[in-house]
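Shown here is a partial selection of chains from the complex, left in place.
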Amino acid sequence: MDITTWKDWFISLYTLQDVQLALTATIRIITTLILAKLLIYFGTKIIERLFISKPGKFIADNRPQTLSGLLKSVLRYVVYFVAGMSIIEIFVPNAAKTILAGAGILGLAVGFGAQNLVRDVITGFFILFEDQYQVGEYVTLAGVTGIVEEIGLRVTKIREFGGQLHIIPNGTISHVANYNRGAMLAQVEVGISYEENVDKATAVLKTMCQEFAKIWAEDLVEGPDVLGVVRFGESEVVIRITCKTKAMRQWEIERQLRKLVKETFDREGIEIPHSRRVLLSNGGAEGA
Amino acid sequence: MDITTWKDWFISLYTLQDVQLALTATIRIITTLILAKLLIYFGTKIIERLFISKPGKFIADNRPQTLSGLLKSVLRYVVYFVAGMSIIEIFVPNAAKTILAGAGILGLAVGFGAQNLVRDVITGFFILFEDQYQVGEYVTLAGVTGIVEEIGLRVTKIREFGGQLHIIPNGTISHVANYNRGAMLAQVEVGISYEENVDKATAVLKTMCQEFAKIWAEDLVEGPDVLGVVRFGESEVVIRITCKTKAMRQWEIERQLRKLVKETFDREGIEIPHSRRVLLSNGGAEGA
């Protein structure tokens, strides 16, 4: 500033230049706003076409709405942010710097604090995009097992068997186990005593399995089979029966199988052994 | 500075320019303050309209007050901070730099230290906004189970069953289990001996369940059912009874069910078996 007299200084406060600058600023602001509106309008169009013009191609159900809605929001907020910053920049040339000076101190704290939020949304996006699970499916995720009630971009809600509603941030979901994508395995283990004949017990169980397969044909995918001796227990030889069932029917099938095994063994006189112990008497030793 | 004589130097300390500069600074400061006040005034208006003009729309109870209060505070502190920095900048052009020089050393430490604070507030915001739980609900979060006593932006207070008041920073809450959002499951397991007939025991329990459903109709959502054989125990066949109850009534129902099962079995002469063991004597072996 080359002003050195009182008068010049006073005039310098509000001169013609300032008015011109104000007008320039106004025009720039209007241009910026129009540009922003146009960007949002066309960006929205492109996003909508992207998701609607390919029906049934790679995204099923209501996920397109969720995803395109997400992308539109992101677009809108980014455009608003850049436009806002540009307008501030017009008035206060170093506003960005000043804000960043503060942000340099706080930015790290905010950044670390907000990273969970960002991770939630990114993971949520992939859960929807890759169709990892849908509402109504029975899943295990983040250590919780239950029916999915709601899938959002930030949280997934799951109702556990006991009735509790779990609200789980998507970012804490690292791996998903889905129980509704194919046949499930029902499996029953039963012990027979070491005195029993393994071949006889196996034969009895095999006959039983064939009957069972007929009765529950509707729920079974692959009829129950006797796998054989899977373990030498302390007091029993353990035999395993497995079958494949339709999803979510495995527990009922296991309960029915267990009941039938009990009835069959009762009928055939095969014992499910209690814990056994051999006692050795040592005469009247010790202190005697 | 091109001053090379003593006189020039002395004059150079306080010249007309300095006075002019002082005046310029004063005007700038006043303008800054007025701008800041206006920003806060209109920002507050906008925030209030945002939350009040949509009554009952997407936010219930007293959460609007909490949230709009939060946003107003954030607005006020950001504006104050930027205004303060701008005023300092007027006097000491490189103040920001100098402060940042220190912040560069300390900023990392402060940033890491403060990130917990930021995470607490962000998580607290989402707990309120998404209505994850309310005061009076029975929840499990951060490993603590109890009644919510207070929900703040930084901490949630929970009273455990034993009477302890837990003060939990919101940032340590990753997933919430809420026991008040729908029917809860009451579940009783009872063992019968291997000698008992499973069908008879099941029939007895089914009759019992029907009686029970009439007596406790008010608390039950879905009458108790006998699921079937869920496990082969060491000395008993385990049968499970489940029912759905109104929230928070599940424990009373379970206790009443257990008592009724005991009475029914006593009446019907069905034994709840003790641990059994088969002893095998080995003659007078070992050392004999």
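We just call them A and B in the order they show up, numbering each chain from 1.
To be clear about the criterion, a residue touches a chain if its C-beta (ideal position, glycine included) is under 8 Å from a C-beta of that chain, and two chains touch if they have at least 3 such contacts.
Note that the structure is a prediction, hence the values are computed from the model and not measured.
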Notebook entry, point to check: Looking at 2 placed copies, how big is the full complex in copies?
Noted result: 7
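Quick note on the criterion: only the chains that are shown with their structure count from here on.
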Next item on the list: Please report how far subunit A has to rotate so that its Cα atoms sit on those of subunit B, a copy of the same sequence, as a value between 0 and 180° in steps of 5.
Entry: 50
Margin query: So in the complex, the part of subunit B that touches subunit A is made up of which residues?
Written below: 16-17, 20, 23-24, 27, 81-82, 85-86, 89, 96, 99-100, 103-104, 107-108, 110-112, 114-119, 121-123, 126, 130, 132, 140, 171, 174-179, 181-185, 187, 194, 198-199, 227-232, 234-235, 237, 244, 247, 250, 276-282, 284-288
Notebook entry, point to check: Can you list the subunit A residues touching subunit B in their complex?
Noted result: 3-6, 9, 13, 92, 94-95, 97-99, 101-102, 104-110, 112-114, 116-117, 142, 144, 154-155, 159-169, 172, 189-191, 235, 252, 255-256, 258-259, 262-263, 272-283
